[in-house]
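The complex is shown incomplete by one protein chain, all other protein chains being positioned as in the whole.
When the chains are written out, they are named A, B and C in that same order, and each has its own residue count from 1.
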Amino acid sequence: MNKLSLRAAVIGATGYTGQEVMRLLRRHPRLRVAYATSESSAGTAVPGHALRYVQSGAVPFDAVDIVFTCLPTGASGAVALRAHAAGACVVDLSADLRHGAGGAVYGLTELRRPALRQAKLVANPGCYPTGIVLALAPLLRAGVVDAARATIIDAASGVTGAGRTAKRELLYAEVAEDYRAYGVGNTHRHVPEIARELSAENGGVRPPFVFTPHLLPVRRGILETIYVPLAAGADAATLREEARAAYGEEAFVEVLAAGLPSLGDVVGTNRVVMGFADVVDSGAPLALAIVAFDNLLKGAAGQAVQNANVMLGACEREGLAA
Amino acid sequence: MNKLSLRAAVIGATGYTGQEVMRLLRRHPRLRVAYATSESSAGTAVPGHALRYVQSGAVPFDAVDIVFTCLPTGASGAVALRAHAAGACVVDLSADLRHGAGGAVYGLTELRRPALRQAKLVANPGCYPTGIVLALAPLLRAGVVDAARATIIDAASGVTGAGRTAKRELLYAEVAEDYRAYGVGNTHRHVPEIARELSAENGGVRPPFVFTPHLLPVRRGILETIYVPLAAGADAATLREEARAAYGEEAFVEVLAAGLPSLGDVVGTNRVVMGFADVVDSGAPLALAIVAFDNLLKGAAGQAVQNANVMLGACEREGLAA
Amino acid sequence: MNKLSLRAAVIGATGYTGQEVMRLLRRHPRLRVAYATSESSAGTAVPGHALRYVQSGAVPFDAVDIVFTCLPTGASGAVALRAHAAGACVVDLSADLRHGAGGAVYGLTELRRPALRQAKLVANPGCYPTGIVLALAPLLRAGVVDAARATIIDAASGVTGAGRTAKRELLYAEVAEDYRAYGVGNTHRHVPEIARELSAENGGVRPPFVFTPHLLPVRRGILETIYVPLAAGADAATLREEARAAYGEEAFVEVLAAGLPSLGDVVGTNRVVMGFADVVDSGAPLALAIVAFDNLLKGAAGQAVQNANVMLGACEREGLAA
Partner (left out) sequence: MNKLSLRAAVIGATGYTGQEVMRLLRRHPRLRVAYATSESSAGTAVPGHALRYVQSGAVPFDAVDIVFTCLPTGASGAVALRAHAAGACVVDLSADLRHGAGGAVYGLTELRRPALRQAKLVANPGCYPTGIVLALAPLLRAGVVDAARATIIDAASGVTGAGRTAKRELLYAEVAEDYRAYGVGNTHRHVPEIARELSAENGGVRPPFVFTPHLLPVRRGILETIYVPLAAGADAATLREEARAAYGEEAFVEVLAAGLPSLGDVVGTNRVVMGFADVVDSGAPLALAIVAFDNLLKGAAGQAVQNANVMLGACEREGLAA
């Protein structure tokens, strides 16, 4: 591949994930944005690119190499399928194709690399599941989780996770100095995705878990505090060891030797950082796993570019330097 | 009691809890601040009061009716004991006397009212324990918690909970857009206080629990997301019913008929608001209890004034109108 | 007047100013909310009041004593006129009646008290003009401003000033960590109001001025940094003296003897605080006046209640304790 030899289209380039894909591609050594769409801004200049926004209907999908569909869930998948049918490689960043529609490969890069290398259509994972599945997969595989007890996943996300549509509850004056849970009781739309992926790592059996997301008064970042019930003999060191064994070679997953990550460690990067801690006096043994990452990067646009790199045979880190 | 007949001293009036006691007493119909201490601001005017700060050594404890000691833990208890010895009623807002030193009564008002009516020395509860114990006490007493499984308490607090001492990690540029866990693994200093109080409500047996505090980028407010393992037959409605039975008459505890509280519902008030929710597909049955309150009011200064009202025979709500 | 003898209606009770009027009336000793309207929430309970929202068409204006119209500009004035025609006292919080429509009295309380005592229809001032006019009126009257040079008014407001309608540019993720000017070049809709009021205080002659508002990443509060060109012989002390002479008896205007106000000094109160400072090496002499107040209180709901108190013959401070 030559430098800047590949042409990309970004569908929905003015939402938070679309903007972030655009920002990453400005620095990408091989991908060049040929088309960026925005229905409302069509005709105006794209900041940082020598380009004007076009209507999404105006993109010739057969004349681009890779398409990132960044529309809201409900609208994005159909465009992704259309682009795929026209022969482009496609990464869809919505929830539309995450359950296999159109034969899409699930794009949790570190866990699905062989399939992604062959894929033409990828469903980028949900933000919350990305951290949860990366943290728990090696532990489930190693059998160090006591699957008879529920894993508690208490998660908090910055507001860009809710998208850029104007809603009263996302106004500055509503969110600042507030904090709240939402989608509680395993009712959040990411629960089936989490369940499917954890089951896959657990021999096909769904391990019991409870997922509670909260809305943080920050712009970006997700921190997940996971209470892991331990199989006999395991402790935080065991979990850390399994995670390090799984991710030792990974560019974008860091397992802390000590301490726990915070949002400030990861925002602005494509990294997932995780740490483990013992808990005393907990009754039946459990340990804490805390995972942090940027919901717009490893949780969305960063992983999308990472997946595109894999699909296109480029170096996985291109355009994603910390 | 006549209006404004009682004289108060506030020791450590420029920290966050001291400031908040001062603010509440400005509106209190019966208590008047006679002395407010600040070592560094002695001699300067007290905002909103016709008063100047004095050194704490200059307060004649035998000439005041009630003393609020608001110094940092480690320094506060000794002053409280001195004031008590001089005959004043005392509420200590530090952690120094929470384990019974000096015969202090533990001031979780709603649960200790009879003892507080007789008390001359009160240890105001820690902020985190206030919400946890209020939420779990009626459930433990009613036997609807499965004490064989751990209760998970995932908590988040605004930064005023860490006090007003200048520390790098509390600078605006460090806290804004960040979120992190700290004192994990049941190592936080509030754990013994929580354990003692939950044991007391559980027939003397410590129920297993895990407590994980997080630092929120907000100024004030605590939200505690509690995963309650359920005894056979119980569900969220059962928990709600027990809580309503316990707190139906309380001015400062609200049990939501539906929905869950957020920080925005409680900051600036002395109220604790709690809600309950069922969880599907959790394996062994559990429910969510979410509790929210203002760490500087019901979690500190508000509860201190509430306790003072009880000790002095005043109406419990005086000076604490929402 | 007896306690709670007066019935109020709040039209548009769920916007930011409407909510704030509701909050103030909860504590008001004489006014009781009889009707609170919300088209979208009609039928649901009003937080903190024993009341349900109604449609605004359902309010019998002839059966209430005072009406606060808090709808968006464009919609509010017509309702205010209707309520006025039905015989109620009315304070309109929009911009609709600020230029005398319907014979409304301009409600800058401290400057218009005699007219307000007789008024049945009051146009509550704009938020920005409230501070500017209060700061400059005594200076213009005293002739200490050099009216040959422009007064520069650099202002910054929290986002609640923009209302509670969902707009993309007011989302948390857009406003946090941002700061921007808007409505520059004397194009903001408050400019004619400022010009009219300053002219009235300046013998009918418009003094030249430039007004530049900025959007601050805070929820509430306005700070106005005013560069006052000085008449011969005047300095900051002269300005301070004139302001103190004008406002010495006022409950809600504070002129600092030294130092300058910040938002933190005023948010949550109905006070306007102002300070003055000399400037060295400025060429032709000028001084700084800095004014701070809460845009939702003295800049909107607080001043509305203050005006209602005056109109109804109550004590001006009722329901507005700091």
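By our rule, a contact is a pair of C-beta atoms (placed from the backbone, for glycine too) under 8 Å apart; a residue touches a chain by one contact, two chains touch by 3 or more.
Here the structure is a predicted model, which is why all the values come from computation and not from measurement.
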Residue, one of C:L263, C:L296 or C:M311, that touches the chain absent here: C:L263
Omitted-chain contact residue, chosen from B:L51, B:A101, B:A176 or B:A231: B:A176
Touching residue (missing chain; options C:G74, C:G103 or C:G185): C:G185
Missing-partner contacts on chain C, residue numbers: 148-150, 152, 154, 156, 158, 174, 176-181, 184-187, 191, 195, 206, 208-210, 212, 214, 216-221, 223, 225, 227, 260-264, 267, 277-284, 286, 288, 290
Chain B, residues in touch with the chain not shown (by the definition above): 16, 158-160, 164-168, 170-177, 217-220
Residue numbers in chain A that touch the chain omitted from display: 26-27, 48, 176-177, 321-322
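The criterion applied here is as follows: only the chains that are shown with their structure count from here on.
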Centroid spacing, where centroids are CA-atom means, of chain A and chain C in whole angstrom: 46
Rounded Å distance, chain A centre to chain B centre (Cα mean): 39
Two or more partner chains touched - positions in chain C: 176-177
